[in-house]
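First the structure, which I've put down as C-alpha cells, then a few questions once you've had a look.
As you look at this complex, bear in mind that one protein chain is not there, while each of the others sits in place.
The chains carry the letters A and B, assigned in the order they are written, with residues numbered from 1 in each.
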Amino acid sequence: MEVKHLNFSYDGAVKAADDVSFSVEQGSYTTIVGHNGSGKSTLAKLISGLLEKESGSITISGLELCEQNIRKIRSLIGIVFQNPDNQFIGSSVSDDIAFGLENHCVPQPEMDGIIAEYAGKVKMLDYLASEPTHLSGGQKQRVAIAGVLAMHPAILIFDEATSMLDPQGKDEIKKVIRGLHQESGLTILSITHDIDEVSASDYVIAMNDGRIALEGTPQEFFRDAERLKRIKLDIPFSLKMEDALAKKGIRFKERCLSTEGLVDALCRYDSNM
Amino acid sequence: MSHVYSDGTPYRYAALTDVNLEISEGKMTAIIGATGSGKSTLVQHLNALLLPNEGTVYILDRTITAGEDPKHLKSLRGSVGLVFQFPEYQLFEETVLKDVAFGPKNFGFSPEECEQKAKAALALTGIDPSYYERSPLELSGGQKRRVAIAGILAMDPSVLVLDEPTAGLDPAGTAEMMKLFHHLNHDLHKTVLIVTHDMEQVYAYCDDVVVMENGKARLHAAAREFFRDGATCTKMGILPPAIIHMKDLLKEKGFTVDDSVSTVEEMAACIAAQVKRRG
Partner (left out) sequence: MDPRAKIMAMLIMLVAIFFPSGWTGYAVIFCCVAGVILLAKLSFGFIWKAMRPMLFMLLFLLIVNMAVVNTGTVLFSIGTWHIYSDAIFQTLYIAVRLLLMIMITTVLTATTKPLDMTLGIEDLLKPFEKIHVPAHEIAMLISIALRFIPDLIEETQRIMKAQESRGVDLKEGKMKERIMAILSLIVPLFVSAFQRAEDLANAMEARGYAPGEKRTRYKVLKMTGRDWMLLAGASLVLIAMIWLAYGR
C-alpha cells in the first residue's frame, strides 16, 4: 500500500491527516501509534473510503482509490474495528462470517465450507451456532477476523482491535494476528497502543497532530526516548531500564526491546566494551 | 455475603459465594481478577445498587442485611461514588456544567451549591472553564470521561469506587487519571477502590490488593506483599508488573535484588554495581 500526501480535516477545522505519506510493504507487519487525537484513528477509515479524503492518493496492490472503484478497494482490505459488538452483524457466528460472503456474491453451496475453514483458523469452529451475547470480547474479535479473512484481502488492517478487550482477550487477538502473519505471510497494518506489539513488529509509524512524527524499524524507532516522550508516547519497560542503566555507565550496542533480552544482555555484559 | 442472579429461574447464576472482606478506610485498594470473577458484582453492593442474597454488607455507618428491605438507599449513593466502566455513556445534559451538577441536584442542594460543587469537581479533573457551557457530547473521549468522573466527585463522596477507569485510554491519559485518584486518596483522604486489569497501576499506586476468582475472594493482601515476587501473581493467573518480572529473571541468573527495590532508578543502581563487579 502506498499513501501519498493524504489530507483530511473534520469540519474543515481540525486536521486529522496533514500531508501524510507512507508505504506498507507486502508481507510486512507495520504498526501505527500515536496518542488519542493524533490522527491515527482516522487512517483506517480514509484508506477504506469510509471517510472522503480531501487530497492525496491511496494505492493498494497497484489500484488507486477513487470513487468508481471503492468497492474493489474495499474487497482488497479487511478491517477489524475497535468495538467487538458494533461490527458483529450476524445473529450467530456463522451468519456473521457469511455476511461478507453474501456481499461478494459467493455461491450459496460453497458458503458452509468457507465458513468452517475460516472459523477453524481463529479457533471458533465449536461456536458456529453461538449468539454474540454469549461470546467474550476476544471471541467476537476472532469472529470479525475470520469474517474479513474469508474475503481474501491483500492487507489486514486492525484499528485498535484490542483496546476494548480484557488482558486475556488482548493476548488471544495478538496471538491470532502474529500467527496469521507468520504462517500465511499476510500483510498487516495495526493501529495500536500496545507497546509490546510495536516492539515485535517490522516497522513503526508514529503520528502526532495529524502528521507522521517518527518512523522506522523498532530498533530505530526506540533509539531516542526523549523524542517519544515529546509526542506523548509510552516506551517499553526494557528501554526505560536501559536508559536508567546508561546513566549508571552501563551501555549496550543494541536497544533491548524485551525484558528477557535486557537480562541476557546484562549477563553477557563486559565492562571493557 | 453472597449474591445470586436470577434465583429461582433456569438462569440462576451465583456471582459471589461466601465473600468475607474487610476493606480499610483511607486506603487505595485494587480489586483484580479475570472477567467473570465477580468484581463488578462485588462493587455494586457498596452503594447498594445490588443487595446481598446472603450475609451482610457494612458500609460507612450503614448495615445492609440479606432479606431486609433497606430504606433511604439514596443517601448511601451520595457517600459512595461509583463510576462504571466507560462512564462517558452516562452524559446527557445540555452543558458540561449542568451534567456535573446533576448529581448534587438529586441530593437536594440549592442551584448555587450545585454549581459550586460542579465547578470544584471539574477543576479537580482538569476540565478548563471554557468547556463549562459546551455540550458534553462535543468533547473528546478522554474529556468526556473526565466530565463523567467529575459528575460523581461533585457529590463529594468519602468512598470512591472505580470500575476499570482507564479502559480504552492512551498511556498519557491513563497516567493523568491515576495521578488524580492518587491525589484524591493521598491528599483528600478518600477511600478509593479500583477494579482494574493493569498491574502496573496496582503496583505503582495501590496499598492493598483483593484477588477475586470464580465469585470468591481468593486473597486480600498488602500490595508490597502481593508483589514481592512474580510467584503469587502467576499462581493467580495474573501477569506481574514488568519490574517484578525483571526482578525474577535477574534472580534466576544469579543477581541479588533487594525486595525494597521498586523503581527503575533503584533497580538500575542495584544492577549496575553488580554488573561492574562481575565485568
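Quick note on the criterion: a residue touches a chain if its C-beta (ideal position, glycine included) is under 8 Å from a C-beta of that chain, and two chains touch if they have at least 3 such contacts.
In this text, all values refer to a predicted model and were calculated from it rather than measured experimentally.
Enquirer: I'm checking contacts with the chain that's been left out. Which of A:2, A:85 or A:260 qualifies?
Expert: Of the listed residues, the one touching the omitted chain is A:85.
Enquirer: Using the touch definition up top, pick the residue from A:151, A:206 or A:244 that touches the left-out chain.
Expert: Only one of A:151, A:206 or A:244 touches the chain omitted from view, namely A:151.
Enquirer: Could I get the residues of chain A that touch the absent chain, sorted low to high?
Expert: With respect to the unshown chain, the touching residues of chain A are 45, 48, 50, 71, 74-75, 77, 79, 81, 83, 85-91, 94-95, 98-108, 111, 131-133, 147-148, 151.
Enquirer: Pick out the residues on chain B that sit against the missing chain.
Expert: Against the missing chain, chain B presents residues 44, 47, 49, 74, 77-78, 81-84, 87, 89-92, 102-103, 105-107, 137, 151-152, 155.
In the analysis below, only the chains that are shown with their structure count from here on.
Enquirer: Measure off the straight-line distance from the CA centroid of chain A to the CA centroid of chain B, and report it in whole Å.
Expert: 30
Enquirer: For chain B, which residues are in contact with chain A within the complex?
Expert: 34-35, 140-142, 167-173, 197, 239, 242-243, 245-246, 249-250, 253, 255, 264-265, 267-269, 271-272, 275-276, 278-279
Enquirer: Tell me, which parts of chain A touch chain B in their complex?
Expert: Listed in rising order, the residues of chain A that touch chain B are 35-37, 136, 163-164, 166-168, 193, 195, 232-234, 237-238, 240-241, 244-245, 247-250, 259-260, 262-263, 266-267, 269-272.
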